[in-house]
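Have a look at this one.
Note that one protein chain is taken out, while the other chains of the complex remain in position.
Right, chain A next:
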Amino acid sequence: MSTQKESDAGADAPATTGGLDGDDIEALLGEHVLDREEHNNAPAFVVRADAVQDVLSTLKEEAGFDHLSCVTAEEHEDRFESIYHLKQYDDPTEEVSVVVPTSREEPVSQTAEPVFRAADWHEREAYDLVGVNYEGHPNHERILLPDTWQGHPLGLDYNQDKPQIVTFEENKNPLEGHQRGAEDSDTMYLNVGPHHPATHGVLHVETVLDGEQIADVSPDIGYLHRCEEQMAQKGTYRYQIMPYPDRWDYGPGGIINEWAYARAAEDLADIEVPEYAQVIRTMGSEMCRIACHMLALGTFCLDIYGDFTAIFMYAMRDREEVQNLLEDLTGQRMMFNYLRLGGVVWDIPEPREEYFEKVRDFLDGLPGKLDEYNDLITDNEVFQSRTVDTGYLDPEVAKDYGVTGPVARASGVDYDIRRDDPYGYYDELDWDVVTEDGGDNYARLLVRMREVEQSARIIEQCVDLLEDWPEEDREIQANVPRTLKPDAGTETYKTVEGAKGELGIYIRADGTEKPGRFKIKSPAFCNLAALQEMATGEYIPDLIATLGSLDVILGEVDR
């Protein structure tokens, strides 16, 4: 199914959300609705800033919108706006947006945190970058930028040339001087990161220990906040944005991330993608997924066994192979920049047969390798004793935090955008969504390993399709105008299934060739927010294992 068909359906009946259409929802919300808008993906209801909790809990309890997918804040000429993008875990095509305008003079809006825990970090980010204040928020602080930052960089009148100051004092140990908790308690503070071998990048985890057990843990992020949203807002739709998605989840989930942008932009500009290109995209995405999961596996074991031992090397060896395939396809090892709006940049490399043979060789070798991994890891007692029953995440808690991807599926939440809100060629292919019930670190690893098998299945079918594709029909790009200027005021929020979970892009067009607001919903951001639920009460080494099993990529968390 092409993206076009979806957006067609969207354009014809924008207010329909399957079982419950926009009018039903409007009736349900009754007097709370001040106004109604249509976003390309869902109906949107404008509500008063002090009724946020009422509206959201009605939608959650009575209409089944139990997934707060994203919160976007933006500043307009005359107002601030927070948009809550809601979905259902059972059927993500059921969407609704709640728009909360506040005045520019007093941008205060009620927090949604009591209804959805997921709102906690999202709203902090909205405050940090845009400057909307959330009344009643339990932890109303900056999240990505340093505390000393002045102004809100995505606001309209932010002056970027004004110097910002961070003192070198900041490089002191922030916990120095209060290693012990209150006088009468036995707790101790412990810093993990931001430079720590087990944090997979620059994550800082503040933990409070009670003996060897974790009494409290809070991730401190923002050490890799490289202004991705601002970069996208500065680029033109057609060419300048596409390189950036490669750098969100550099696992490398490059093609999947590019697809997230492409899906949103194609929806916005009504572009139809030729089927042939969709198949190539699907194949490329799944190769990326394998590479991502291999990395997750290798570094997870690196955390648990503590050194650059066999498993890490094995995983890297296999990633090399996938990266070679991707390099042949795209020309780069990691930063592919392969998708274009309306298709892909070039066809399968010539000679095609040779390339397909390479892919097949890789796929043929894969089962043997997975057996090897099973011998080394999953059957290993040492590994099991560290991962089984540690880092447990309850499915309901997972939903509350908006957790998606392998982490959610390992807790038994059967949610996969590829199947539930299909894009590309996925719904024509034969594959399964992998779930596990364990909810622990071990289950998360199993899900990833089994997803590698499923990805291999998908790639195999894509290769078969591509091989037999009639030569005159190999259209890799639709006709897309050189400059794209979607109508001012069109808004859309589209998601794809990234390697870490639901990766969403919200774009509001402002009539120019650059997006008016570009918001990235990162899956790892939400997954990491749930760390507290998983790690509290466990041992420190379990915390490290849990961090590893979450497979966060900080480039994607901080953006």
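Assume a residue touches a chain if its C-beta (ideal position, glycine included) is under 8 Å from a C-beta of that chain, and two chains touch if they have at least 3 such contacts; residues count from 1.
The rule we apply is simple: contacts and distances are computed from a predicted model.
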{"item": "Undisplayed chain, where the name is taken from the UniProt record, one of \"Aldehyde oxidase\", \"Aspartate carbamoyltransferase regulatory chain\", \"Fibrillarin-like rRNA/tRNA 2'-O-methyltransferase\" or \"NADH-quinone oxidoreductase subunit B\"", "value": "\"NADH-quinone oxidoreductase subunit B\""}
{"item": "Option from A:237, A:276 or A:312 whose C-beta touches the chain left out", "value": "A:312"}
{"item": "Option touching the unshown chain, where A:43, A:222, A:391 or A:424 are the choices", "value": "A:222"}
{"item": "Options A:43, A:107 or A:153, residue touching the unrepresented chain", "value": "A:153"}
{"item": "Sole residue of A:45, A:121, A:134 or A:244 that reaches the chain not shown, by the stated touch rule", "value": "A:244"}
{"item": "Of A:30, A:163, A:351 or A:470, the residue in touch with the unshown chain", "value": "A:163"}
{"item": "Positions on chain A where the hidden chain makes contact", "value": "144-146, 148-150, 153, 158, 160-172, 194-195, 197, 200-202, 222-228, 230-231, 234, 243-244, 246-247, 250-252, 295, 308, 312-313, 316-317, 319-320, 323, 333-335, 554-555"}
